[in-house]
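Excluded from the complex is one protein chain; the other protein chains are retained at their positions.
As written, the chains take the letters A, B, C, D and E, and residue 1 is the first residue of each chain.
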Amino acid sequence: MNDDHERFRPASTRVSPRFAGVPTFLRLPQHDDPADVDVLICGAPFDGGTTYRPGARFGPRGVRTASALTRGFHPDTRVDVFSALRCADGGDVGCIPMDLDRSLAAIEERALSIAQAQACPIFVGGDHTISLAPLRALSKVFGPLGLVHFDAHSDTFGPAWDVDVHHGTVFRHALEEGLLRARDVVQIGIRGPFTSPDDLDYARSAGFRIIGMDEIREDIAAVERHIEALSECGPFYVSFDMDAVDPVFAPGTGTPVPGGLNSYEALRLVRACRHVKIVGGDAVEISPDHDPSGNTTLLAATLIAELLAAIGYRRGEPDTTC
Amino acid sequence: MNDDHERFRPASTRVSPRFAGVPTFLRLPQHDDPADVDVLICGAPFDGGTTYRPGARFGPRGVRTASALTRGFHPDTRVDVFSALRCADGGDVGCIPMDLDRSLAAIEERALSIAQAQACPIFVGGDHTISLAPLRALSKVFGPLGLVHFDAHSDTFGPAWDVDVHHGTVFRHALEEGLLRARDVVQIGIRGPFTSPDDLDYARSAGFRIIGMDEIREDIAAVERHIEALSECGPFYVSFDMDAVDPVFAPGTGTPVPGGLNSYEALRLVRACRHVKIVGGDAVEISPDHDPSGNTTLLAATLIAELLAAIGYRRGEPDTTC
Amino acid sequence: MNDDHERFRPASTRVSPRFAGVPTFLRLPQHDDPADVDVLICGAPFDGGTTYRPGARFGPRGVRTASALTRGFHPDTRVDVFSALRCADGGDVGCIPMDLDRSLAAIEERALSIAQAQACPIFVGGDHTISLAPLRALSKVFGPLGLVHFDAHSDTFGPAWDVDVHHGTVFRHALEEGLLRARDVVQIGIRGPFTSPDDLDYARSAGFRIIGMDEIREDIAAVERHIEALSECGPFYVSFDMDAVDPVFAPGTGTPVPGGLNSYEALRLVRACRHVKIVGGDAVEISPDHDPSGNTTLLAATLIAELLAAIGYRRGEPDTTC
Amino acid sequence: MNDDHERFRPASTRVSPRFAGVPTFLRLPQHDDPADVDVLICGAPFDGGTTYRPGARFGPRGVRTASALTRGFHPDTRVDVFSALRCADGGDVGCIPMDLDRSLAAIEERALSIAQAQACPIFVGGDHTISLAPLRALSKVFGPLGLVHFDAHSDTFGPAWDVDVHHGTVFRHALEEGLLRARDVVQIGIRGPFTSPDDLDYARSAGFRIIGMDEIREDIAAVERHIEALSECGPFYVSFDMDAVDPVFAPGTGTPVPGGLNSYEALRLVRACRHVKIVGGDAVEISPDHDPSGNTTLLAATLIAELLAAIGYRRGEPDTTC
Amino acid sequence: MNDDHERFRPASTRVSPRFAGVPTFLRLPQHDDPADVDVLICGAPFDGGTTYRPGARFGPRGVRTASALTRGFHPDTRVDVFSALRCADGGDVGCIPMDLDRSLAAIEERALSIAQAQACPIFVGGDHTISLAPLRALSKVFGPLGLVHFDAHSDTFGPAWDVDVHHGTVFRHALEEGLLRARDVVQIGIRGPFTSPDDLDYARSAGFRIIGMDEIREDIAAVERHIEALSECGPFYVSFDMDAVDPVFAPGTGTPVPGGLNSYEALRLVRACRHVKIVGGDAVEISPDHDPSGNTTLLAATLIAELLAAIGYRRGEPDTTC
Partner (left out) sequence: MNDDHERFRPASTRVSPRFAGVPTFLRLPQHDDPADVDVLICGAPFDGGTTYRPGARFGPRGVRTASALTRGFHPDTRVDVFSALRCADGGDVGCIPMDLDRSLAAIEERALSIAQAQACPIFVGGDHTISLAPLRALSKVFGPLGLVHFDAHSDTFGPAWDVDVHHGTVFRHALEEGLLRARDVVQIGIRGPFTSPDDLDYARSAGFRIIGMDEIREDIAAVERHIEALSECGPFYVSFDMDAVDPVFAPGTGTPVPGGLNSYEALRLVRACRHVKIVGGDAVEISPDHDPSGNTTLLAATLIAELLAAIGYRRGEPDTTC
């Protein structure tokens, strides 16, 4: 391990107990320049696209605090994240609650600068609207992206109150803007009831693979294999909406839907993403004010650690993406 | 869809966002006359039969608020509830906390008037004692009923402190009053420890089918088939005590028992009831003051939507009950 | 008392216990037509103008629930609200979280129709931005208005992130639009620290009377007399931002400031408004998701009851406003 | 101090840290026989008389836990409670949630046996209905009693839903049964709004002295003097309904009313009761499930310590009651 | 059943409702002398060994309160605990938060006296450091012990900040002190991520059997069989760290790790311990202040009831341990 790997890893608990110090993502150093690191984790504290319960603007702050307990060696995959990847907390993008366009533009600019520095951006939201920004940025660098999308909703719905860009329409816009390889999109955790029979039609007719709870509970290993099978297909973005998880496991979110993933399944399926080439990702719809137990932010932090391990697993392998 | 179906469905989110307006069950119109609808959902805010932790008198109010997020199209069964059924919020029955007899009488009268108008009554409790009232009413119309009963307890226990009618004795009374077809009673989620070996004897010797957690976790599809097999057996009542669910998934209840159903299992097994002829139902033991996360009331609202879908699935089919 | 007064008062607890039924403001009947009533209470569930902690869109829903305990006879002033005033719950104005202009326009339209029907509109917010709408409407009917404004902040600040209309600028806009009689504006509960020495300059130079905590704690009766002295000065609007109250008494708000009013002082000073001619009012910045104890919504409901009593106290008196 | 005083005092913190051990009232020994002590503190876990929010059946349990922090030397009055009085935890009276009559009878029997043993009973409720029982018992021993009554409500209201004995009618019944010396009744903290102008009439016309919040905030020393002036008037009962206190200071109660006493005022006014001859008392309407901060039960425990100090202050003085 | 079994069982609910009375473990009688009982449950309120979130000193108090709902007949194994075993609440060992050595010594002394009286000690922690004390005591009586250890962590880690005995090193010390039969140690629920690849090496190289979540979710019956297979191997200690359970099921703990056991699995695997000869056990890392729902303490109480049933199942059988 070279000096940079010593520099861009969590503070040693010998120097600073886990409960001490200014809270950063995973107790990583704060650093602005993506050129020095492999992964830069940034906050995107915007919740102006929320249609029901707002609060995700506090997501980055909540995840920073909860991530004090997160560690880096993953016994199942033998990935030692911070030996494999130089990581840092890149701070928050300046978002304006009542200005969607300026907020998305700022996030996109940050994502682009990270990708152009050959680092991998991970955003902590914020509501799901923010995912549109890194997809725009990364597709400029990598072309259309595959997507592993964890969510209770397909987020391909129509306008609400004549507002067309909100947290329930983001992947419809991404597809329409040409940012996605539709046949390499998998949506995991989707469940009803829905407002109408049409709600999933857009997603299905676009070619998205929708994996609901019955399929996951029937055979989770088969779902893992489905993700693994995507590995030959080019760069992917991983987007984790906390409401993919059952609201009992993640109450701190804006539009909870009972009957979702438990924490074990969520962690296991993110782990399965290690087989694909991940060029960016996010964890969104995290509302700490609706999470008095801290379980949501703790799970989000652990999912981010799992995502880092998935990225680290692949690094160093010869790139054979199609 | 005719005009009535337009009238008796949830308020359009185009007119009123989900977070806005006077909260009614599933954002349905308020309506008193059962003759105009297929299902009338009424509150039964009585908790005077509670032996441990009271608070279920606030159940109807809590479920009304939480049900703002509930929708009507069920992707698994393709049932579109509000196209299949005209539904309304029938308000609350006037219950008196310290007068069990008058409270049960009022609920029974309301249930009878609904059934006589050929609508299906669904009650939101209240403690489990309230189930005795619709069973009395509906058996007057339909004769003895089958029962799909979700609960941690069989509710066939003996008197407490010489009080014979309370929330733990309701199905013993129902059987003794001739309201049930004992061999068509299935109790799901029952689990110990119990006070004595005798606790389940009454239920078992009466012929009730008791399905515990080991059986559900071993093969949930077999449990579904068991419910489906009841379909030829006459009218059924579905009673859902929230403590069937693990207290982690439904903390807002009066006598929590660890080790119960998760939300996915609860929803799936209520869905399985679509094969039987449902003439009434309830969701009881919902105590919002013990539910700061709102998970209990949200799950209760979602279970009610699932119960509506089960009712809607069967409507229109030829009635072939034995 | 005539029939209308029987009709437009809270549901009798003999018919419906306080914990039962669909929750409306103060358990009043739901009614749309302002021509039939003296006061129409409407929700304005908009929080898109919030700069820190959102959630006030749930204010109307929370106040409806908490107001179940509110009563109508005020022993100190001998006002019997519902004998003096026909009151109803007018429902919520349709607000769109991410469209300030359309939301304010809808609220203004509702306020104008109520005032034109010679009823008094009371809005339950929503963030403080919503106050701009009734001020616009009412000044069309009554000309520039006096203002009794309870708040920790003067809300005459500058743009935030180049956004000029938000919850901290509303009374600067109101003044600039000519909606206020500046010398008849009193701001109660204002306290620091502020961002800069300039923060209160606009308000003071405009002629607003600012009453801070030292003045209130020194002699609250003098503050009452100050309000009473406004009574000869034309129509007034009363705007109550919950953060006027100490966050311990009203935690459910968006920008809490320690060191504020207690509940007794808040109630007493709203009571003092009975001497002025009130043509409209609001209670804003109520965020139930930050109020697990329910103290904020209960206090807000009680303040609204107090405001109704203040309105009722004056009704019937000869109008001698200057 | 004799051996008994060593025996009937809180466990030494040298033996058992405050956070350790089976929780008893004020960490006192458990003891059944009132003949051995001066004060016996008993739980009365009955909330079947509650008209709004139940839960006070858990009051004794909650106060036991919270009272771990309570101490015995009162610096203001120089009373050292446990040197002055032998105290014990007498356990709970067996109450039945749905049987008011049997519950009151059991409490009355316990109170009578304590008083007959020349000890002073203090009950921890339970809802306010339970106060009727010790008043019945003590008046058998002492004749009609004076009453210092802390409450937001006068509890002299009429029947609810044709139920005549509930937590809002207890002092009307006490007066009608001849248990009170009406001119020696003072009610502190009473505040509106009320349902009707008649609500306080019964109390006032009976001769009760009602002291509202304006009077207390104007001159609390005058209120103290009023209580002290009662000292020549025979034996008194002190009843503390937690809703006398503002719901911000005591959220864990059944019918909260904003604008009440703060904790300092409550403690100071109970302290003022040291001048009267106290023969029994209670703290009621304590609902721990509505008190997540523990502030209500901690305050209740501290009020009980204050009440003990008031009893201890008088003991040993020559009895000069009229 | 002889008189002693009548004496050493939970208070009858006919005498004392579950919500009433001084809270003891499982509503058992308080009793000091282990010679009179088969099992003595004692609190060990020490959390001075905690490296992250303290609070487990309140564990015994919390479990006492929550255990009011616990019962004794286990329908799956047909064990009727309180007929099989005379049980009592032995009070708390006096622990000193800032003195590990004296606290452990006191616990060890208590454990030794219980074991020497041929009773089985069960401790309610307290942080995991306290387990070292009964292991020291019991190995003096029984020789090295087998161990069924439920935990997210193997607790065989190295010193923290040069402190060698803390809640993450207890089983390394136990092994080094010769208290354990290493090949009869099974650790259930262990999961990452860890700080380094070395974290599990000590445990594995010592011969401990580590069973992670994948193995449990794959085939829980196989895990049961693994525990059963230990039955011929001499006396065992069962240690249940609440963080074995997912933090959603047991939020009230000090170092939560997402992705753990659910309550059903935890109960089922403790039940499986009935096949081994249990000579002592504990439930540790229970922090009620982080458990507002009460789910953690309720589950802990239920696990203790399950552990009692496991002990009771084996009693009376001929002892065939190797």
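The criterion applied here is as follows: a contact is a pair of C-beta atoms (placed from the backbone, for glycine too) under 8 Å apart; a residue touches a chain by one contact, two chains touch by 3 or more.
Since the model is a prediction, treat every value here as computed from it, not as a measurement.
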* To do: With touch as defined up top, name the shown chains that contact the chain not shown.
  => A, C, D, E
* Given E:Val15, E:Ala35, E:Ile96 or E:Ala222, the one touching the chain that is not displayed -> E:Ile96
* Could you tell which one of D:His5, D:Arg71 or D:Lys140 touches the chain left off the display? => D:Arg71
* Structure fact -> Checked against the full complex, the residue among A:Pro10, A:Pro45 or A:Gly72 that touches the missing chain is A:Pro45
* Option touching the unshown chain, where A:Gly21, A:Gly143 or A:Gly178 are the choices -> A:Gly21
* To do: Spell out the interface residues on chain C facing the chain that's missing from view.
  => 51-53, 160-161, 191-197, 199-200, 212-214, 217, 246-248, 251, 255-260, 262, 290, 292-293
* Structure fact -> Across the whole complex, the chain not displayed is touched by chain D residues 13-14, 17-19, 69-76, 78, 80-81, 248-249, 262-264, 267-268, 292-295, 298-299, 302, 305-306, 309
* Asked: Can you list where chain E touches the absent chain?
  -> 47-51, 53-55, 57-58, 94, 96-100, 161, 163, 166, 289-290, 292
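To be clear about the criterion, only the chains that are shown with their structure count from here on.
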* Asked: Using mean CA coordinates as chain centres, what's the chain A-chain C distance in Å?
  -> 41
* Which chain E residues touch at least two other chains? -> 17, 19, 248, 262, 292-293
* Would you please name all pairs of chains that touch? => A-B, A-C, A-E, B-C, B-D, B-E, C-D, D-E
